[in-house]
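For reference, the structure is listed below as structure tokens.
Here the complex is missing one protein chain, while the rest keep their positions.
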Amino acid sequence: MKYAVFLIKSDDRKGLLATISNFFYEKDFNILRCQQYTDLYENKYYMRVKLDIAELHVTRRKLETSFKELADSLKLEWEVHYSDYVPRVAVLVSHASHCMYDLLVHQHEDDLHCGIPLVISNHPNLEHVADKFRVPFFCCPVDKKNKSEQEAKIVELLKKNHIDLVVLARYMQVLSNDFIESYNGRIINIHHAFLPAFKGADPYRRAWERGVKVIGATAHYATEDLDEGPIIEQDVERISHEFEPSDLKRIGKDIERRVLTRAVKAHLEHRVITSGLRTIVFPI
Amino acid sequence: MKYAVFLIKSDDRKGLLATISNFFYEKDFNILRCQQYTDLYENKYYMRVKLDIAELHVTRRKLETSFKELADSLKLEWEVHYSDYVPRVAVLVSHASHCMYDLLVHQHEDDLHCGIPLVISNHPNLEHVADKFRVPFFCCPVDKKNKSEQEAKIVELLKKNHIDLVVLARYMQVLSNDFIESYNGRIINIHHAFLPAFKGADPYRRAWERGVKVIGATAHYATEDLDEGPIIEQDVERISHEFEPSDLKRIGKDIERRVLTRAVKAHLEHRVITSGLRTIVFPI
Amino acid sequence: MKYAVFLIKSDDRKGLLATISNFFYEKDFNILRCQQYTDLYENKYYMRVKLDIAELHVTRRKLETSFKELADSLKLEWEVHYSDYVPRVAVLVSHASHCMYDLLVHQHEDDLHCGIPLVISNHPNLEHVADKFRVPFFCCPVDKKNKSEQEAKIVELLKKNHIDLVVLARYMQVLSNDFIESYNGRIINIHHAFLPAFKGADPYRRAWERGVKVIGATAHYATEDLDEGPIIEQDVERISHEFEPSDLKRIGKDIERRVLTRAVKAHLEHRVITSGLRTIVFPI
Partner (left out) sequence: MKYAVFLIKSDDRKGLLATISNFFYEKDFNILRCQQYTDLYENKYYMRVKLDIAELHVTRRKLETSFKELADSLKLEWEVHYSDYVPRVAVLVSHASHCMYDLLVHQHEDDLHCGIPLVISNHPNLEHVADKFRVPFFCCPVDKKNKSEQEAKIVELLKKNHIDLVVLARYMQVLSNDFIESYNGRIINIHHAFLPAFKGADPYRRAWERGVKVIGATAHYATEDLDEGPIIEQDVERISHEFEPSDLKRIGKDIERRVLTRAVKAHLEHRVITSGLRTIVFPI
């Protein structure tokens, strides 16, 4: 089925729902799903409309032009995505393969609507994983001197491959603010802890020392403030005193895997709207 | 804040959302929350609209009459509820007090929007719980001969107290089909197992014998088929081999408590629409 | 059934399990449950032994004396508790009643092995809850000047009532270090957040602002460092963007309730051993 997804945000005003849904009704669209959320607390309106476009009577350009008119008059921020465009995802990794595997497996099983045209790493050791799935693997090793040079190389790779989404699948290098700004809202990172607890390094060790009874992981959009971007997805597991730091790390791997894949899936299905530090994530 | 909630169901057709939301927009309502769900699988449309009616310009009767016109033309099934009406709940119990306590405590803490004008039991032993909360307690003991007579007495009590919702909070008597029909969609039962597993008696014992690793409880609308009504809420807890049947029963009590209270809360906030065996439960 | 529980901790050495279990075997005890845990990471040994003492052939004094000999020779830290002693719990509250209710209800349903001879508050408004359960209620209002005076009054009440465990069931006053030291390991606090995230005030508001997808609560022993004591129990619930701060607070109440009651239950059943910041909590 071919469909389009409109993501809309705006200050809340009376009649937004009626006016927007009317727009699509008059154009005789079949609305597959319409989700909206009014944040009464901050007076914001968020909306996601999924339209059947199998029998679109006009060009997409024309549809967009006419929606733009409406949006301008209502002062909506909006974007539209079409299901027949397959987003292109770059996976960045370092040493740990678990998140990378989970993304590649889900993509292969058609549970992630994307292509993964390349994997980039600062280490050579996960080349064999990329090879299994016949994904080109690029190694950009970073040392004290060549950091910005290597980042430039990465940016070049991303551009050449028309990358829509960068997934930091346990990529252990800090990216420059320039990089993050130029891919603003299009970089998803997995943090191996239940943020905002245990920001920074070695969180499982510190969770063990603190004696917590639940550990977790957090997938979020990358921002200039490390570990402070808008959270897309979190999950947790109960642990007991019997689990050593190495057990927490192992259990954590399974949490990280599923949290990152879910977050990437939500993004690729255009179910996420960000609003400052918060995200609206429509459940399906 | 005063509000009205419209619950709507219908076969799905193009334009329902636009037409209905337009109705409220033209009447200049402030829509606090609008939730809808299209079941593409069974081609059904469900909608919940929450309106600010603090400054309603017409009588409620008039609002309803004009919505009825729209609904008739669109063949909608619908109902409307007003926040300033406090629903009246009867709690039916037998020996176990945990669900009864949880309902009374949440009601006292203003977390359940209802009054509880009476508790009815087939045993005298929970009178002291009702007394604590100054709720009238009626004992209708059932034996082999007086079952229908006692049920008639219960119906009379419910009618005299203008009861809107009957909560079977571990009430261990089977109700007649007549009773269930006359309160169709207005009786919530808690089953002490994760349905459809372990229907029938002594589910924790049987769960132990079967060696399950997760136990649960289920709140559902009562129907003529015992343990087969539409499910409103379920929850579970992990258990291990170390837990004996008595432990499962104790853990189960805490699951039952919260599952029943959540289901009653969803019903009282008019967040539930039933459709055959299924329920649409809007999350908030 | 009458039983005794020995809680033991020690540096780990070969033969501890054999030697200690032999001690009880030679005395012809029926061991109902024996749980031990060796922390290979910090080289510590923890043990809980639950003995049937229905037909104890010697006095308890004598049993303890002979175990003390063994313990001294092995350099064990230990304590013993008898099931026919009913621990005495003081509940301290301020404005919020939900944790207090949950403790009283569970105690009334025989799911907490304790007596609750008094409730203390710095406000008068929860007296009616104590009254329902016929528990004496003492109001010790605190202002800028009388803080230490009122704390002295509380200590006096605790002593006069031979209190074994102080439960801070959303008691919003900071206790002095002297107080905390004198009840070291015998004060359980509920923190309304998933520690170590959101330490300090108004955590649900801050959780909302941070846009987390999971909220939680933490029960811990009180120590001089606020919100930093050994964690006994934590639990969480998933939330979505639709939940406002007031919803988080309400959901949080239900998490706090069950987390605190579980922690108190674990303590009262002598299933908790602390070790620095960490706790060993045997599951049953």
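By written order: A, B and C. Residues from 1 in each chain.
As a working rule, a contact is a pair of C-beta atoms (placed from the backbone, for glycine too) under 8 Å apart; a residue touches a chain by one contact, two chains touch by 3 or more.
Please read all numbers here as calculations on a predicted model, not as lab measurements.
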Among the options B:124, B:141 or B:283, the absent chain makes contact with B:283
Touching the hidden chain, out of B:12, B:64, B:127 or B:235, is B:235
Only one of C:34, C:155, C:172 or C:277 touches the unshown chain, namely C:34
On chain C, the omitted chain is touched by residues 14-15, 17-19, 21-22, 24-26, 28-34, 36, 38, 40, 238
For chain B, residues touching the missing partner are 37, 39-41, 194-198, 209-214, 216, 230-236, 240-242, 244-245, 277-281, 283
Contact residues on chain A toward the hidden chain run 97-98, 101-102, 105, 108-109, 111, 132-133, 240, 242-243, 247, 250, 253-254, 258, 283-284
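Everything below uses one rule, namely that only the chains that are shown with their structure count from here on.
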Per the C-alpha centroid definition, the whole-Å distance linking chain B and chain C comes out as 35
Chain centres from averaged Cα atoms put chain A and chain C apart, in whole Å, by 41
Two or more other chains are touched by the chain C residues 240, 242, 283
